[in-house]
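Next up is a structure, given as structure tokens.
Note that one protein chain of the assembly has been removed; the remaining protein chains are unaltered in position.
By letter and in written order, the chains are A and B; residue numbering begins at 1 in each of them.
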Amino acid sequence: MNSGALLCLGIFATLASSFWGLLLLPQLQIGRQDPVKLEATDALYPANRPGQARQGAEVYRALGCVECHSQQVRPKGLGSDFERGWGERRTVAQDYLYDQPVLLGSLRLGPDLANIGARQTNATWHLLHLYQPKSTSPGSMMPPYPFLFEKRKLRRGEARSPDALALNDASSAEEIVPRPEAEALSAYLLSLHSDVPLFEAPVPVTRTNAAGATATNAPATTTNSPPPPK
Amino acid sequence: MSAPSSPTVAPGAGASPAGRPVPVAEIDASLRWPVLLLFVSAVLWLVLGTILALIASIKLHGPGFLNGSAWLTYGRINPAAMNALLYGFASQAGLGVALWLLCRLGRVGVCCQAPLIIAGVFWNLGVAAGILGILAGDSTGFQWLEMPRYASPILFAAYSLIGLCAIVTFHARRERPLYVSQWYLLAALFWFPWIYSAANYLLVFRPARGVMQAVVNAWFTNNLLGLWLAPIGLGAIFYFIPKLTDRPLHSRPLAAFGFWTLAFFTNWTGLTQLSGGPLPAWLPAASQAANGLMIVPILCAGMNWLLTLQSGGAQNQEHLTLRLVRLGATCYLAWGLMSIFTGLRAVSEVTHFSYVTVAQNYLALLGFLALTFFGCFYYIVPRLTQVAWPSEKLARWHVTCSTVAIAVIVIALTIAGLWQGAKLNKSTADFIALTRATLPWGGLFTLGLLLFLAAQLLFLRNLFLLLRVYGEPCRQTAIGFFTGAEALEAGRQP
Partner (left out) sequence: MSSEDKQDQFGENSGRSHPTGNIAAAAMSTGAIGLFTENSEPTAGSAELPVLLIGLLVTLLYWSDVYLLQNSGEFNPKVYYPYRSYEQVVMMNPIDPVAAREREGRKVFDLVCAACHMPSGTGNRGNNVPPLAGSEWVLAEGPNRIIRIVLNGLQGPLEVKGDQYGGNVLTPFNILTDDQIAAALTFVRHSWGNNAGPVSPEKVKVIREATKDKDGSWSPDELKKIPEKD
């Protein structure tokens, strides 16, 4: 192998193979998906995030939350995501259509967040947790984010603002008010749920359900049930 | 197969007139400024990256540490550290090593110095802009591609200059037959711009829709290590092992077989890190299939190196560079086997999302690449500057401490990761409790990084002393110039 030209050809071909097979081909298959219409509710899935939640996604990205938190639920039988109650079903490509960027995460130093909006629906909890994680989850190793909040001095007799965090020092002369970034991040976390059953990810039926499975177990929600041409 | 070459061999067939090989000292002299710039910058970024990684590791077991500002939050410091290590240290050291190896193996000096120096400066500017951008909150969010869109084009432009010079130098080589290292180096130089530009385009500039972003990101991270940095390290190992033992490499056909199997299978294995992820079944399956096949290139490389070393006998086994290169080679084999193992679905069920992936990355970055590049530094820098390393003691301490530190880091993270992964993925043990239980291992990780940082500071001191000796003639001239000028002014003889 002394020919530079032949070497270059081989080098090109080897990377081209995965560039084609792992990037271009899947792009044709799953890279041009559109939201699907759910038969049960006639709504589109996934729904576009409201404005504040979209700003929260930017805060999530900028703070690097993806370094400790994942946003994917693995299938039943692979890991214990289900047993931990992190989702009703595994996550699939359809769930991430409107995410920009898609932050699946690769390390779980904190719990998975794919369905945190379904697990923890209280905005105040999220704000308290961001300000001081140990206040809502004793022993938590998550770093606090005090810079997302503002400590304001209360003048004599001034009442607390409605969004001030209710922390133990209720009688102190300071109040802690979330900044817009904190509110946005909280809204984003509340918007995170992917538990609608889809055709490619039916909610796994447990033994107790199977006996009485009728229309109550959400019906197939895509309209293309005959095998599609490949 | 090329006949054993000697510097006086007549030029072989080739389009360009080969001519007599350039003397080694001239080659080294031509490379002096570009490669020194790349190496010194690399070492500085290594120190900075290690400091950032150290801060991040402290936050793992002391989350309140330095959390007053968004600039120092864990989610920004950690990617900043990894980017500093990958692009600031490993890539620059790799570029310097690649240039030097290509020139030496081609028996020709580098084609041009000024563009390389400009490119080196811009590369550093780009990395600095990128790191600051990440700390400021402009991170793109994609693993190892966090540098914002105003920094990555600088890197790409700087790389293009260097790559171009490398290709021109390669084309002008006097020794036409190719050696094994040149295959790896050419491959790396060709693959990097492709993966870097494709990933940036598909993720940052014209983002793909939905989960395809995760696919591109996984493809990129796998190829950054496996097709850009690893081949340069392999090229260096394939160069130094035969050279320092003064034996020919055991088998060229074996090396070719290993090269092509590595080239073909590595780039398909990227998606094993997404097994169980939101992708149709065939994507991770394709990667897992390629993952199993990776045992072949690893066996080839290992066999070649082992048989070459064995044939060398006990001679020259004490050479510091050879020691480092052998350590680096061992870490490469360990990393390769670890990657194959953790790519299997049954194993990744436990190790996914745990510290084991972090351990794997540090084994590659510090164990394989850093140790190999240190070996290159110790060999190349004296030849560039014609100055011996001032302190052999500092050098040996550097090597010993680095090796121990890397062992501590990798072993601590692996054990922590296996335990954490088992508890996380095979049980419903309380999440917070199990994260807290990894704290002691996190502490060991921090200690390992501290030791590594200390070792690098020793190396930095040695390097500084060497450069001071190197710069001594200039200093003397400058002093002489100024004292002479003063004396003239005072009307006295200097």
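To be clear about the criterion, contacts are C-beta pairs under 8 Å (C-beta built on N, C-alpha and C of every residue); 3 or more make two chains touch, one makes a residue touch a chain.
These numbers were taken from a predicted model, which means no experiment stands behind them.
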Need the list of shown chains touched by the one chain that isn't shown. A, B
In the whole complex, not just what's shown, which of B:74, B:159, B:378 or B:459 touches the removed chain? B:378
Sort through B:85, B:202 or B:320 and give me the one touching the missing partner chain. B:320
I'm checking contacts with the chain that's been left out. Which of B:25, B:121, B:157 or B:433 qualifies? B:25
Identify the residue among B:54, B:249 or B:271 that touches the chain left out of the display. B:249
Who touches the missing chain here, B:37, B:161 or B:290? B:290
Touching the hidden chain in the full complex, which residues of chain B are there? Just list them. 1-2, 4-8, 23-26, 28, 104-105, 107, 175, 179-181, 238-239, 241-244, 246-255, 257, 261, 275-276, 278-282, 284-286, 288-290, 292-293, 295-296, 299-300, 303, 307, 315-316, 318-321, 378, 382-383, 386, 388-389, 392, 395
In the full complex, which residues of chain A touch the absent chain? 29-30, 39, 75-78, 90, 92-93, 199-205, 213-215, 217-220, 225, 227-228, 230
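Please note the rule applied: only the chains that are shown with their structure count from here on.
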Find the geometric centre of each of chain A and chain B from their Cα atoms only, then give the gap between the two centres in Å, rounded to an integer. 33
Over in the complex, which chain A residues touch chain B? Could you list them? 1-2, 4, 7-8, 10-12, 14-15, 17-19, 21-23, 26-27, 29-33, 61-68, 70, 72, 74-75, 78-80, 83-84, 90-111, 133, 137-147
Please name which positions on chain B make contact with chain A in the complex. 2, 12, 59-61, 63-64, 67-70, 73-76, 78-79, 137-143, 170-171, 176-178, 183, 186-187, 190-191, 194-195, 198, 202-203, 207-216, 219, 223, 227, 256, 260, 263-264, 267-268, 270-271, 273-280, 283, 286-287, 345, 349, 352-355, 357-358, 424-428, 431-433, 435-436, 439
